[in-house]
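Only one protein chain is missing; all other protein chains are in place.
First chain written, first letter: the chains are A and B, and each begins at residue 1.
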Amino acid sequence: MDLEHSFTVPVGVETAWAEFQDIASVAECFPGATVSGVEGDTFNGSVKVKLGPIALVYNGSGTFTEKDEANHRFVVDAKGKDKRGNGTAGAKVTLTMDGQGDSTDVKVVTDLAITGKPAQFGRGVMQDVSDKLLGQFVACLEQRLDNSAEAAPAAAPTPAEPAPSAEPAEPAVAPQPATPASPPAQAATPAPARGSVDSLDLGKTVLPVLVKAYWKPVVVALVVIIVVIWLITR
Amino acid sequence: MIPAKFDYLAPTSVEDALRALAEHGDDAKILGGGQSLLPVLRMRLNAPELVIDLGRIDSLRGVREDGDALVIGAMTTHSEMITDELVREHALLLSKAAAEVADNQIRHRGTFGGSCAHADPAGDMGSAALAMDAEFVIAGPGGTRSVPAKEFFVDLFETAIGEDEILTEIRVPKKTGWGAHYEKFVRVAHQWPIVAVAATVNASGGTISEARVALTNMGSTPLRATATESALAGAAATEDGVRPAAEQAADGTNPPSDLNGDSDYRKHLATVLARRAVLKAAGE
Partner (left out) sequence: MTVVDAAPEARPEIGRDRRRKEDQRLITGRTRWTDNITLPGMLHLAMVRSPYAHAKILSIDVEAADKSLNIYEVFTGKDLGDSQGVNANAWPITPEQITPNHLPMPTDRVVFAGEIVAVVAARTAAEARDAAELVDVEYEVLPAVLDLKEAAEDKVLAHPDLGTNKSAFWQLDSAGQGTGRAIDEVIDEARADGIVIEREYRQQRLIPAFMEPRSVVVDPTGEQITMWSATQIPHIIRFLLAATTGVPESKIRVIAPDVGGGFGGKLQTTPEEWITWTVARRIGKPCKYTETRSESLVSAHHGRDQWQKLTLAATKEGRVTGLKVDLLADLGAYVGVVGGGVPVLGAWMFNSIYKWDAYQFNCTTLLTNKTWVDAYRGAGRPEATYAIERMMDELAAELGQDPLEVRERNWIKHEEFPFTTVAGMTYDSGNYEAATAKAKEMFGYDALRAEQKERRDRGDRVQLGIGISTFTEMCGLAPSRVLGSLNYGAGGWEHATVRMLPTGKVEVITGTSAHGQGHETAFSQIVADRLGVPFEDVEILHGDTQVSHKGLDTYGSRSLVVGGEALVLAADKVIEKAKPLAAHLLEANVDDLEFSNGRYSVRGTDQGMLISEVALATFAAHNYPEGMEPGIDAESTYDPVNFSFPHGTHLCAAEIDTETGQVKLRKYTCVDDIGNIINPLIVAGQVHGGLVQGIAQALWEEAVYDDSGTLVSGSFVDYLLPTAADTINFDIGHTTSPSTTNTLGTKGVGEAGTIASTPAVVNAIVDAVRHLGINDIQMPCTPERVWKAIHTSSPKGDATEAAAMPHFDESEPGQSSTEGAGA
């Protein structure tokens, strides 16, 4: 079955394109997805599909089968088998971005093929379920692009200011910035614990979503923001 | 088919059930009448480690009056709803809808609360509850809370009940003396409705003063046909009087397409069934 979703985000097409070069991060946007390993353009993982009475776990993998930078189009081919041998799920996701200056129109076309028991659940319910899950997937992609719009000021050349200030700030707030310099995963946790109330809130809401999905650059930038705010509010 | 192995618990109080639920999280599944869960288990579309059977909790059964509302225990069966005198007098629509659920065997096991918690958009009791502006009383670790029907049905198979909560009872504001009818359209008697309309009206002297109309299987949740409801206020309880209102029944809906009918056909059916349901309800 073919399912189509589209949305628009307030970032330029190049930024948007950059967001999705990491196959693992794309995969993890799918609700219930866990990526267990990445190798180049391929990821392995599982998707836990939970909807009302149905709970299925698909194990499988996905690959970028096409990455067309010039046209801002990529295709991910994902295939999974139900853990209990109940059938398979295959999704070919084609995402195209159309730059409109400061914003980008994104179209996601998914060719979904579900075999076995779930496809026979009755009354075509699986189609509705798939549509709903894909909707959540797309919403996550959209959210990610929206967040990159927020984070962009921190990650773009201008954050060079907070970055340099992080250095001078480091000696002044010796214990905390030292932790940002170390592996981001660790940095994420100590910062909220020690920051002020404001920074805690920020960390609690934004960090859990992003830490899992984003890698180094953005986390570091965010932690820097926290530190800056903390510094300001002290 | 044979379900995968599971552990089974039959607590005798809501507290015990909640405790078990808290302990096992999403490895546990609540069992009401079993008419929706057991087929899923048998087809191995789910394999919970623990099934928590509410069948031994007496406090979840029964219908009682509480001022201007009826309070119906979540484990009250469809069969009990059909004959219960309080339901028939004050919430006739629920009785009528319960009489249309599947078949006699299923009606003797399936429950009102279970059916609503399952939230199958093609489930009959959900739209009847929505039409009646029912309130769903949900018990959890932090106590009980009440959720109005409009907020209770969230999406396909999704309700406001949290992972660690249990639906205990349903409060239904009385509509004493209102006429009611559940018009169900199927190809074979034991099928889920292709489309169905739940209607309850306050009519006298051939005029409808107020109406509540809800739609089954016209979306991912039961839906209220609010345009129809408004247009019915003051309408004559005749074909011509009801028709214009009924024609708005599908407004704003985007029903699914399946082997039994596509979206356009369903929208058309909704208008026809709405007219018939309202007329029959007014004729009660």
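Methods note: contacts are C-beta pairs under 8 Å (C-beta built on N, C-alpha and C of every residue); 3 or more make two chains touch, one makes a residue touch a chain.
Quick caveat: nothing in here was measured; it's all calculated off a predicted structure.
Looking at B:Arg19, B:Arg88 or B:His268, the residue that reaches the missing chain in the full complex is B:His268. Screening B:Gln191, B:Thr207, B:Thr226 or B:Thr253 against the full complex identifies B:Gln191 as the residue touching the chain left out. In the full complex, the hidden chain is touched by chain B at residues 1-2, 4-5, 43-44, 103, 185, 187-192, 194, 257-262, 265, 268-269, 272-273.
Chain A residues in contact with the hidden partner, per the touch definition given at the top, are 1, 81, 83-88, 90, 113-117, 119-120, 122-124.
The working rule: only the chains that are shown with their structure count from here on.
Remark: chain B residues 4, 26, 29, 36-37, 40, 43-48, 118-120, 122, 155-158, 192, 220, 256-260 touch chain A in the complex. Interface of chain A with chain B (complex): residues 50-56, 84, 86, 117-118, 121, 123-125, 127-129, 132.
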